[in-house]
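Here the complex is missing a single protein chain, while all its other protein chains stay put.
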Amino acid sequence: MEFLRSIGITEIVMQFMLINAILGLSMYLVLYTGMFSLANAGFMSIGAYTGVILTQNFNQPLWVGLIGGMVVAGVLAVPIGLPVLRLKDIYLAIATIGFGEVVRILILNFDTLAGSITGESVRLTRGALGITGIPKITETWHLLAFLVVTGFIMIRLHRSRFGRAMAAVRQDEPAAANMGINVVYTKNMVFIMSAVLAAAAGVLKAHLTRTISPGDYGFDQAVSILAFAVLGGTSTWVGPLVGGFVLTALPEILRDFKQYRGIVNGSILLLVIVYLPGGMVNPAGWSQMWARLRGKKQGDTLTTEVS
Amino acid sequence: MKKLLSILMVFALLLPVTATFGQDDTMEQPLVGFWEQCPTPENLPETVNVGAIFGLSEAVAVYGTAQQNAVQLAVDEINASHYLGENSALVVMFEDSAGNRDQAIAAMTKLVEEDGVVAVLGPTLSSEAFAADPVAQENSTVVMGVSNTANGITEMGDYVFRDSLPEGAVIPGTIAQAAEILGLAKVGLFYGNDDDFTVSGYEVFKAALEENGIEILSEETFAKGDVDFNAQLTNLIAAEPDALVVSALAAEATQIILQARALGYEGPIIGGNGFNSPAVLRDTGADSEGLIVGGAWNYGNPNPTESSVQFVEMYEAAYEMSPDQFAAQAYTGAWLMATAIRCADSTDRTAVRDSLAGIADFDSPLGVFSFDEDRNPVHDPIAQIVVDGKFQPLALVMGE
Partner (left out) sequence: MNITQQVVNAIWLGGVYSLFALGYALVFSILGVLNLAHSAVFMWGAFIGLVMVTQFSFSVWLAIPVAMLGAGLIGVLLDAVAFAPLRRRNAPRIAQLISSIGAAILLVNIAQLIFGTQPQRFPLGSIPTDTIEGLPFRITPIQIIILLVSVALMALLQYMVIRTRAGQAMRAVAFNQRVASLLGVNVSGIFRMTFFLAGALAGAAGVLYGLAYNSMTPFMGDQVALKGLTVIVLGGMGNIQGAVVGGFVVAALEVFSIANGGSNYRDAFVFTLLFLILLFRPQGLVGQKEHTRA
């Protein structure tokens, strides 16, 4: 503990690391199923706003806010996922970025919009200023417990029929369909699970940072979440976890570099992804690199293809 | 060459002063500071650590680096003049928040809980302050915003201060004066709708316009990062307003002025704190004619205090650019903090808080400065108009 603090990882940084690990996992689910979706930041904001409105405007405890945020995001994921998940690849990525932007703008203008419909003055999302003064009630053990439960579900998922269906859909969609897997169902279920996880992270984080505003969940956040998963590695669910930890801790550990911090941070990202394209947690990638370092020729790459 | 010249200039300026005070080896006494009001402290440790959280990377660095420069300038001056006593030096630990809430919270936690600083300056953005200031409050540590203008900042607790005038303290006066002098009846209102600073400004403008019975012909919005405002300006100008009232940050302000003029608009443009940057005047050239700016401080202020003139000279000599309002407020903030420590003669956080809260009639570049009972700044805002490429007091010029 003392050591961690001395390199800049205080309790709050650790809490952010845990939150980002949850976000990494929510990204992992869609990538594991072969879907390049960037909708997670949007669902995170839906979760955060729902949760905060429940705890602040309706005086509910955190767990109600948490479940409320997860449910709302999960329900909204259905009408989004059904049309959008027919898209592939970069098209899916862009469509989901579009979804995130529309969510951001709607939350930004929610009060004016609701006000003009109901004819009364509405103060719910409070526009660009966002909601401030949210009590800090998320504890480290909440996050740990949530992560443990999620990890347990991940392990169970991989051993289940559904988990094998996810992998099959990623590897070859038509073949999976021929094998009798309901591809549409699988993709949409995964999309919903991913949305629910992102929303949970949103609720928990909002009650850590004490304030939320629509700008927190834009394109930058969507790309960061993607980076947690890809840099961590998507061949196992542990990768995004590690990715979330490392990418959150790194800027704090590098504080002593002062104005060179960004350069060091960017270089590390670049080196990791260039030398370990399968991510940090990827046994195949490490053994390849080891082989290369020892000057041996290696065969075909074994990294999981996610795109 | 330019640098050499400016260094020589500074020496030339310092020479007569050092000659008069030349008997001891310290530099001349700075114009800012409670030199008489509080005795030289005797109980301070060798180094007095103060934290500063500014956005030093990412887009926010446009403001954050100016703040860092200004604080460093003040610290050098404070230490050279032994403001905290013969054997004590003020050390400011700068932390970068990158305009990001999480990083602001992490930086605040590190400074307050790990590094044990006496007090903290910053963070740069109001949104960061709402996230990070509670950490200082919980640890009974003073945090002073030097650029936070949103409503409700100091309501976070009795350890939260700011020296930056909120828009509410600047704009109503500007609008009232402009309305009276220019006889405004109808205006177009233009603002950024996704930024807490520009939205706060908009709300204050709107209330002030209504209070003065001025009709708002149309409202238009833009988004953070926009550079093209032609479409909105075309709309606004088509309604033939007596003036354009704009709540924007400096980068946007410049574009709005240039593009409005290019579209043929010749009337007054009224802006708030965001317009109050040397870059706006420099980059708009002749197009700034008739620009009316309300703000906390301006380098072109036609009626500056002595310390303001000196601050501008020092800043320009050190950094080869003109300071903006952010720099002036950060510079004053560092001096206020040092003064609180000097007058408390202690690094006890609560003693420093009480001492800071008690500061009144402090002569600074911002003018004669005091804190009110809510730890908000009290000093005269400026209302000015650009005439012949220079800022002039609005009342003076129009009163003729």
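Going in written order, the chains are labelled A and B, and every chain counts its residues from 1.
We adopt the following convention: contacts are C-beta pairs under 8 Å (C-beta built on N, C-alpha and C of every residue); 3 or more make two chains touch, one makes a residue touch a chain.
Everything numeric here is computed off the predicted structure, so don't read it as measured data.
The omitted chain makes contact with just one of the residues B:72, B:255 or B:288: B:255. Interface note for the absent chain: among A:61, A:133, A:266 or A:283, the touching residue is A:266.
From the options B:58, B:313 or B:348, the residue with contact to the chain not on display is B:58.
Residue in contact with the omitted chain (choice from A:105, A:167, A:184 or A:253): A:105. Taking the complete complex into account, residues 57-59, 61-62, 64-66, 193, 220-223, 225-228, 230-232, 234-235, 238, 250-251, 254-255, 258, 262-264, 279, 283, 285, 321 of chain B touch the chain not shown.
Not every partner is drawn; the one left out touches chain A at residues 31, 36, 83-84, 86-91, 93-95, 97-99, 101-102, 105-106, 109, 112, 219, 223, 226-227, 230-231, 259-260, 262-263, 265-267, 269-270, 273-275, 277-278, 300-301, 303-307.
As a convention for this text, only the chains that are shown with their structure count from here on.
The part of chain A that touches chain B in the complex is made up of residues 5, 8, 10-13, 16, 108-109, 127-130, 132-133, 136, 209-211, 213-216, 248, 251-252, 255, 258-259, 261-262. Against chain A, in their complex, chain B makes its touches with residues 56-57, 94-96, 98, 101-103, 105-107, 109-110, 113-114, 127, 130-131, 134-135, 150, 152, 156, 192-196, 198-200, 224.
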